[in-house]
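One structure is given here, and the rest of the page talks about it.
As you look at this complex, bear in mind that one protein chain is not there, while each of the others sits in place.
We call the chains A, B and C, going by the order they appear; numbering starts again at 1 in every chain.
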Amino acid sequence: MNGGSWNAIAPWLALGATPVAAMLAIALRRSHRATLWITVAGFGAGLLRIRPAARAAPLAVTPLLRVDGFALYFTALIAGAALVTALLAYPALERREERREEFYVLLGVAALGAATLAASDHFASFFLGLETLSVALYGLAAYPRRDPLALEAGIKYLVLAAASAAFLLLGMALIYASTGALGFARLAGALPAAPPSLLAPGAALILVGVGFKLGLVPFHLWTPDVYQGAPAPAAGFIATASKAGVFAVLMRFFFVFGGLDSWRTVSAVVALAIASMLGGNLLALRQRNLKRLLGYSSIAHMGYLLVALLAARYAVALATATAGFYFLAYFVTTLAAFGLIAALTTERGEPQEIADLRGLFWRRPFPATVLAAAMLSLAGIPLTAGFLAKFYLVAAGAAAALWMLLLVLVISSVIGLFYYLRVMMALFAPAEEAAAPLAPLPAGQGWLLGALLAALFWIGLFPQPFLRMILGLPLG
Amino acid sequence: MILVWLLAILGAAAAAAAIAGRWSDAAPRWIALAAVLADFGLTLRIWLRAGGALRAGGWLRKVDWSWIPSLGIRFHLALDGLSLLLLLLTFSLGAVAVLASWRDVRTGVGFFHFNLLWILAGVAGVFLAMDLFLFYFAWELMLVPMFFLIAIWGHERRRYAAVKFFLFTQLSGLLMLVAILALALTHRAATGALTFDYGALIATPLGQRAALWILLGFLAAFTVKLPMFPFHTWLPDAHTEAPTAGSIVLAGLMLKTGAYGLLRFALPLFPRAARAAAPWLLALAAVGILYGGLLAFAQSDLKRLVAYTSVSHMGFVLLGVFLATAAPAGSAAAHWALTGVVLEMLCHGFSTGALFAIAGFLQERLHTREMARMSGLWAVMPRLSGAGLFFALAAVGLPGLGNFVAEFLILLAAYRVSPGLAAAGAIGILVSTFYGVELVQRAFHGPNRHGWRVPDMAAREAWALAPMMAALLWLGLYPQPVVRAAGASLRQIEQALAPPHTAAARLRAPAGKGTAP
Amino acid sequence: MSLGLPGWGLVLAAALFALGLAGVLARRNLLMILISIEVMLNAAGLAFIAAGAAWNQADGQVMFLFILAVAASEVAIGLALALRLHRETNSLDADAASRMRG
Partner (left out) sequence: MTGVPAIFGWLWLEPAIPFASALALLAVGRALGKRATAWLGTGAIAASSAVALRVAWSYAGTGGRGFTLPLWQWFAVAGFAPRVALYLDPLAVVMTLVVSFVSLLIHVYSTEFMAGSEGYARFFGYMNLFVASMLTLTLASNLLLLLLGWEGVGLCSYLLIGFWYPDEANGYAGRKAFIVTRVGDTALLLGLFLLFNRLGTLNLQLLMQRAAAHWAPGAAAAETAAFLLLGGAVGKSAQLPLQTWLPDAMAGPTPTSALIHAATMVTAGVYLIARTHALFALAPAAMSAVAGIGLATLLLAGCSALAQHDIKRILAYSTISQIGYMFLALGVGAWAAAIFHLMTHAFFKALLFLAAGVVIQAMHEEHDIFKMGGLRRTLPLAYWCFLFAGASLAGLPLVTAGFYSKDLILWSDYASPLGSTGLWIGALVGAFLTALYIFRLIFVVFYGPEREPPGHRPGPREQWPMVILAFLSMLAGFIDLPRALGGGDWLSRFLQPVLPTLAAGRVTELGELATDAIAGLVFFAGLYLIWLFRLQRPALTAALMAGAWPQRVQRFWLAGWGMDWLYEQALVRPVVAAARTGRNDPADAIFAGAGALTRGLNRGLSFWESGRVRRYAGWIAVGAIVLAALAVLG
């Protein structure tokens, strides 16, 4: 470990130090506000260390981690998401929980796990990052102590995630058995000589683990339940950071092996993509619970992203840029949506039912606008970040000539529109049909949501700076 | 630069209307009216000052700014005669829409006008965009506010109608997006440069198969918007359920974006593929003309009736567009057809817009659109009924009013391509008589069975309708200025349609004797 | 066909994995489910050891250690949640936690 290495992994170190510091602070004195600030400072430091780290990249730090532009970009996204989540969670925790501080500890651990995934270059770091993330997420999901739904969410997530982790590990073991390598780079070298009889099932089992984390059909069943049961900030984090981390490792896998062809799993990934795009959108069609709806929506979005992944076989640069931009847009959008739910949380609970939001626009134009914009962005309508993300995605698909998948994408996203519109329709329902009033928006939350809203439109209208950043941070 | 102002005025007025709506109901209306009229004035000024430039062809005004260089996307607007005419239609119908909703809309006035102006900006953007990305952007931009317009201020089944409208247009729009990207990427593969510029993409070398597929993507968007049978079914619902201003804008402008797309993009970008697809589209156009007319006749809801007439009339537009490809390249018939298309777009905009406005005025007074609940209105409101008669006659294609000239030109070209098509179109005009007189009879003539006592046309309503009457008469009796304004643009489209070897042949052969390959 | 010791190790791991999976699917008691998961994880660990043995590497055993540690933490949280479940429902029936659906 030389100076360059330290510089390169400084963001990860900052993320790792944050929960430790928070824990220590809690041990000294419980203070919600102080814990928040420690966390924010830690995440902020991680973000600030991204740029210096980029100067040292690309660099292998130990055989386990590879710090390159791609990893740093995703780590920045994850750290940013964690930062926003912490800020969003504060008032909700303040209103509903008596033990608030540990939330931030868990959040930090989860962020570290996700970030580790983004840089992992080895089965061991892959597995460790994944489990660090998972174990922390169980806690986050089940955090509200009096909420039976949160408990249920935690149990379901734990049982299923652990089981799917076992699949993942078995898959790794099979591959290890057939190649004798655990690091991605060495694996790539050993692959051609490996017997396919173990390789193919091994790769399939790894896909099971990854598919579970991403919530791909048919491993998606947990998604709506966990999104619904987990507190909104936690759900937002699960939807964004955890998926981005797993997707990043998948992407790197692809990159290192030059596509999945050598893994004989292309058709499996295609099947997952189609099933997820259609399944996610179809399942959401008549959903009345906003959080579950977002859960289904995320299933579909991960399906869309698989198109980018598959496009990487033919257009690596475009595909990585697509994934990067898509996650940026998706992060901003999803955090805005969950953030709004969190911000409107009262002592009675979160405004989860779409019916709770009826006529919101006429009395509370700002929160309604935030949610409407988020829905439009998820639907991929111009002016919003989601539109350009979809544009990029279609570009990647078209560049790789994945016409069949694009057709499915088009059809499924039109099905998807239907439920986004249902949310919008509720927001703009006549004032006289309006539901019970919701909690007032805390000023800080207002600013935060305002910033997310602005980012949503800014990315959608003037994406050039972001594109330059993404294109400047290649896999390597 | 003036082009940017056109859009900026609308955008700024939209924001101002939204904000002003918090304090006052009147302010947003006046802001919207002023903005639309200002844009109308600016556009008219371009026309009046264009002089010979219009005849020479090429762009009268253009703006070309860098936007997203990483993707080769530019903010490129340009205006020629065709765009100019359609912009004038946009802003005049925009003013009518504002006037028509003066009393119709009473809740959320600020947000209503925000959406209305936003739609107009989107429509204007479509008519100006010269970068395919920008075009798609504007294309999609108008959908959300239109969705709001229908879903919030619409009638009984507004939610169903709004969602249906949105899903249809989005699905077709996404297919166009795929096609745009496929085209741009093909261009990149051939030249190494990623660009969405119209001028660059028009030269993309494409195999016939690829061109056909990409054309299909474009056609999906344009024929749904137009709409073409059998993709028209969103239209009756959307038009019927939308508030008056929404119906006016939908029928008068939004359908025109589909036609404009065909003219500006589908034909010049894929001339050979368009020629190959022409027989199918011509057949569907003919079916649409008759189908729409017949179904219009069967409706009992006034707005629904008018909506189906749009299906029929836009069938003429589609017919004209593809006649231009089916006719020998560079022939007179192609020019007749395209001129007819432009005239039909304008006249249909006015006549149908006015009919929707009248339907709105009736609904304000009677609180119904059912013609069974009307009858005998002439006795109580002769002036409004007379206006209704006038616009119904325009829809029927009465000579002396603009629609006749348009339909005559299109069918004249149709005859040259296939007398059978012309016969179908002529029967379509006959069918238009069925619904035209049916409308007049059921709404205005007959006994005042329900004893209505309502006020006749108010001054504001007369101000909305009179200019459209004048425009239709003008277009019917002296359309020459419009024909001249569109001429050069249409010639360019026709030139793009001519395959290189026939274009060369045309130089040698006497004018108008070009032959199809 | 001769599998050799590592080969049989893999077969054993697969069998254990299947048993564990069967336990997860068949048992209603949350504790039993957790134990079954433990069996699955350890089956994967066994596979690593077998594979490591085949390649004469220590890496497989290192992975097994990781798995042990992680499995322990999983179970720790699992037990905590089981405790809460028992407090709320007076049972450990995993199917009782199925209020969210659809």
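Simple rule for what comes next: a residue touches a chain if its C-beta (ideal position, glycine included) is under 8 Å from a C-beta of that chain, and two chains touch if they have at least 3 such contacts.
Since we're looking at a predicted model, the values are computed, not measured.
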{"item": "Displayed chains contacting the withheld chain", "value": "A, B, C"}
{"item": "Touch criterion as defined above, residue of B:96, B:221, B:362 or B:393 at the omitted chain", "value": "B:393"}
{"item": "Options B:384, B:409 or B:497, residue touching the unrepresented chain", "value": "B:409"}
{"item": "Touch with the omitted chain, as defined above, among A:42, A:129 or A:211", "value": "A:211"}
{"item": "Identified contact with the non-displayed chain, of A:19, A:279, A:351 or A:460", "value": "A:279"}
{"item": "Residue of B:199, B:279 or B:382 in touch with the missing chain, whole complex considered", "value": "B:382"}
{"item": "Residue numbers in chain C that touch the chain omitted from display", "value": "21, 24-28, 33, 94-95, 97-102"}
{"item": "Contacts of chain A with the absent chain, listed as residue ranges", "value": "155-156, 159-160, 163-164, 167, 200-201, 203-205, 207-208, 211-212, 218-219, 221-222, 224-225, 263-265, 267-268, 271-272, 279, 282-283, 285-286, 415, 418"}
{"item": "Interface residues of chain B (partner: the chain not displayed)", "value": "164, 168, 229-230, 232-233, 236, 291, 294-295, 297-299, 332, 335-336, 339, 376, 378-379, 382, 386, 393, 398-400, 404-405, 408-409, 411-412, 414-416, 419, 422-423, 426-427, 429-430, 433-434, 437-438, 441, 444-448, 477-480, 483, 512"}
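Criterion: only the chains that are shown with their structure count from here on.
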{"item": "Chain contact topology (line, ring, star, complete or other)", "value": "line"}
{"item": "Winner on C-beta contact pairs when A-B is weighed against A-C", "value": "A-C"}
{"item": "Far-end chain from chain A, centres as C-alpha averages", "value": "B"}
{"item": "Gap in Å, rounded to a whole number, between the CA centres of chain C and chain A", "value": "26"}
{"item": "Set of chain A residues in contact with two or more other chains", "value": "none"}
{"item": "Residue numbers of chain C (touch at least two other chains)", "value": "none"}
{"item": "Contact set on chain A toward chain C in their complex", "value": "123-124, 127-128, 131, 134-135, 138-139, 142, 145, 148-149, 151-156, 158-159, 162-163, 165-166, 169-170, 172-174, 176-177, 180, 182, 198, 224-225, 228-229, 287, 292"}
{"item": "Chain A partner contacts - residues on chain C that touch it in the complex", "value": "6, 10, 13-14, 17, 20-21, 24, 30, 33-34, 37, 40-41, 43-45, 47-48, 50-52, 54-55, 57, 59-60, 62-63, 66-67, 70, 73-74, 77-78, 81-82, 84-85, 88, 94, 97-102"}
{"item": "Residue numbers on chain B that touch chain A, as the complex places them", "value": "67-71, 107-108, 111, 133, 136-137, 140-141, 143-144, 147-148, 151-152, 159, 162-163, 166-167, 170-171, 174-175, 177-178, 181-182, 184-185"}
